[in-house]
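Report on the structure given below.
A single protein chain has been omitted from the complex, and every remaining protein chain is retained in its original position.
So, chain A:
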């Protein structure tokens, strides 16, 4: 009896296995169901409706980007790639290093029918390794500088006043806002502080130079660090202890009158429904005045070395995230995912006014801003440097000498890289 059941079970497994091998099916692993999950669902529906009715996409949602990174690390260390999905979502900043170190874990997008000229330069700069395209873009990390117009007004300013200002002026406005409303004009996660990176990018300056950390001797960085410390002292900037503190306390508990981050922060802002209609976005300030453009975060889809049907994966990615208006329109509607495909960004959905932002067509503005970002030198050790820079800022705040602290950050980052053979 038991034997029969086992035999039946094995037969069923085999049949299912064979059936699934014939079906047009792909698996994908990603994080953030509401954002990336919805974008992938939009793409799957699009491909199923317009290309192949038998197509099936199995979306595995994991709890964070590090889960995927650890999957690749484990597969790469053991040399066994058989547990990877056909496609994985991967953080833009890490991909270069992972492709270099685990080359067998990936399949390039060469031969996929994607018009690369239609994708923003800055997005491609992450996922192109030695001239070969690996990633299909999903979201667009273009930074937005959002202000609470009602609170600015109480302090005697308008959103127009904030356009193209210097950070000095921003500090001045911030002091007025804090005095009148008790709210800070900006907040960030102090342990993973993205402000120096974004503020420098708006200047066209990187934290890296020729593959080495560029902290010591980086005059603009020194100015930025000094500014941020001054801002925190004056209650213009809240640096929270961690990421949850940043999103759940400073933004969702309504402690700030301004937000600067990649536009994926919008779903966090919209959690405070009471503030609908009071926000508007514009470009970010710069050190010497003029409108600033920056990007932060973002991820792309990559085919893994375990993909059973590479042709299908390439076709699927090229058709959908390669520039399908239907995919991107629905990804925006359901997930708030903003494209970095220039043509898809010209869709009507993008021009619609968004009620939360006082009917400003923010998504159109974001895609336009995205096209103006100047790519700067990136490094797979970005987050290591960011961590040490955060340590330095904490030390400076506690009274350490600014140059000594920055030098320590430089040495610590170099030490880490040296251990990795760089």
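We take it that a contact is a pair of C-beta atoms (placed from the backbone, for glycine too) under 8 Å apart; a residue touches a chain by one contact, two chains touch by 3 or more; residues count from 1.
Methods note: contacts and distances are computed from a predicted model.
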item	value
Protein name, per the UniProt record, of whichever chain is missing from view ("Extracellular solute-binding protein", "Amino acid ABC transporter membrane protein 2 (PAAT family)", "Lactose/L-arabinose transport system permease protein" or "2-oxoisovalerate dehydrogenase subunit beta")	"Lactose/L-arabinose transport system permease protein"
Option from A:34, A:115, A:158 or A:241 whose C-beta touches the chain left out	A:241
Among A:60, A:73, A:128 or A:309, residue touching the chain not depicted	A:73
Residue, one of A:45, A:234 or A:249, that touches the chain absent here	A:249
Residues of chain A (touch criterion as defined above) contacting the omitted chain	66, 69-70, 73, 76-77, 79, 94, 97-98, 101-104, 190-191, 241-242, 245, 249, 253, 380-381, 383-384, 387, 390-391, 394-395, 398, 408, 411-412, 415, 418-421
